[in-house]
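A single protein chain has been removed from this complex, and every other one stays in its place.
In order of appearance the chains are A and B, and numbering begins at 1 in each one.
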Amino acid sequence: MTTILSKEDFIIVKEQDVVPFRNKVKEAAVKIGMGILNQTKLITAASELVRNLLKYGGGGMVIIESVNNGRENGIRLIFADKGPGIADVSLAMKDGYSTGKSLGLGLPGTKRLVNEFDIQSTVGMGTTVTIIKWKNG
Amino acid sequence: MNTNKTVKILKEKKETILELWTTKQKAEDSYFNTDDQKEDSEDFATSFLDALSDATIEDQNSRGYDKVHEVLMGISVSRAKRGFSPRETGSYLFSFKEALLEVLSNEIEDPSILYKESLKISKIIDNMAILTFEGYIKGREDVIARQTDEITEISTPVIRVWDGVVALPIIGTLDSARTQVVMENLLQQIVETGSTIAILDISGVPAVDSLVAQHLIKTVSATRLLGAECIISGIRPEIAQIVVHLGIDLSNIITKSTLASALQTAFNMLKLEVNKKKVTYTNS
Partner (left out) sequence: MERIPILKMGDFLLVTIQVDLYDQLAENLETDLVNSVKKHNSKGVLIDISSVSIIDSFMGRILGNIGIMSRIMGAQSVIVGMQPAVAMTLVELGLTLTGVSTALNVEKGMELLRSKILLSEGQSDDYDNDTE
């Protein structure tokens, strides 16, 4: 069972929103006492996903939550856009695949940085990515 | 005011119960002597008798026992940590039940009432026995968790073997959690000591499979990102065989069979030379 301890919304519409957003994530991670390495992994993952949000989704909303799974606290981030969506999610999760001009390690690389990773996408409707990083994960 | 006879009897006979219980505990446990054990027993008996009332005696799950449960949980956890056996921990509570029942049988003459009342007490105590069991297990788990942490801590010492060279002997299986600790320690030490060469000795790693190799490669990559070189030593013949058979590519990594030859390589990279001292005899 995952319980939500606190919750905050963040609207991302332009590139300048990225750094304040990362700071917000860092703040939340520091608040639950997350170590420096896991903080770095979480913020890097958040940075990757927020770039995707801007690049492919044309901006969107991120929900930053402190959660508890009964054993420890963690940070959950939900990235939601109303972009074109991803036709083949499993293909997008493959190492080395990319439609943009990035290095193609966005999604699978990001997945390796966090403890839980979930992606839901509907063509024409948008994409929602949810990640969780546990305090000692 | 409580009207239930059993509740009344037990509350009145608190001293007798405690005395009986202590005797029983002594019989069970040859080490029973310490004052804190007596104190524990008194605490527990007091909170138990305080909680006992007309209402609570009829319902073993009553919230009225919360305080008792708390005390009992604390005692069980601490007993587990101090190394008491499960039998000792269990009989602690059961000898309390025996004391209660003995007092009751002395005071209540009608067998059918005695039976009914004894059953109620049994139910309450049995419910608490489950809690004792849980508390004991929790105590043991705490011990195990602490030991695991300790093992992780001790087993990753970073040794400064030369100016600019650090070595890290890995002992035991390398899983991803361990790799993270090893990597963090190693990189931190590299930065702190300003070392340009790190030697990772895997003589103490029982088996190398593709996952372990993956962890090693990651460690080497991270070391290089910092601007240091990483040498892996302690490659035993069977490890070399496994690595080749599994098709693991270690060609980008400097590997050596012994820590000594890794150190020699480090010296070469640092352009250092180790010479035997020339002993000259002079007439004085």
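Everything below uses one rule, namely that a residue touches a chain if its C-beta (ideal position, glycine included) is under 8 Å from a C-beta of that chain, and two chains touch if they have at least 3 such contacts.
Just so you know, these numbers come straight off a predicted model, no measurement behind them.
Student: For the chain left off this view, which of A:I43, A:V62 or A:A92 is in contact with it?
Tutor: For the chain that is not drawn, the touching residue is A:I43.
Student: Would you mind spotting which of B:L72, B:I125, B:A228 or B:V243 touches the chain that isn't drawn?
Tutor: Counting the whole complex, the residue in contact with the absent chain is B:A228.
Student: Residue-wise, where is subunit B in contact with the chain that is not depicted?
Tutor: 180, 183-184, 187-188, 190-191, 194-196, 218, 221-228, 252
Student: Hey, which subunit A residues sit against the chain that's not shown?
Tutor: 15-16, 18-19, 22, 36-37, 39-41, 43-44, 47-48, 51, 95, 102-103, 105-106, 108-110, 112-113
Please note the rule applied: only the chains that are shown with their structure count from here on.
Student: At what distance in angstrom does the C-alpha mean of subunit B lie from that of subunit A?
Tutor: 34
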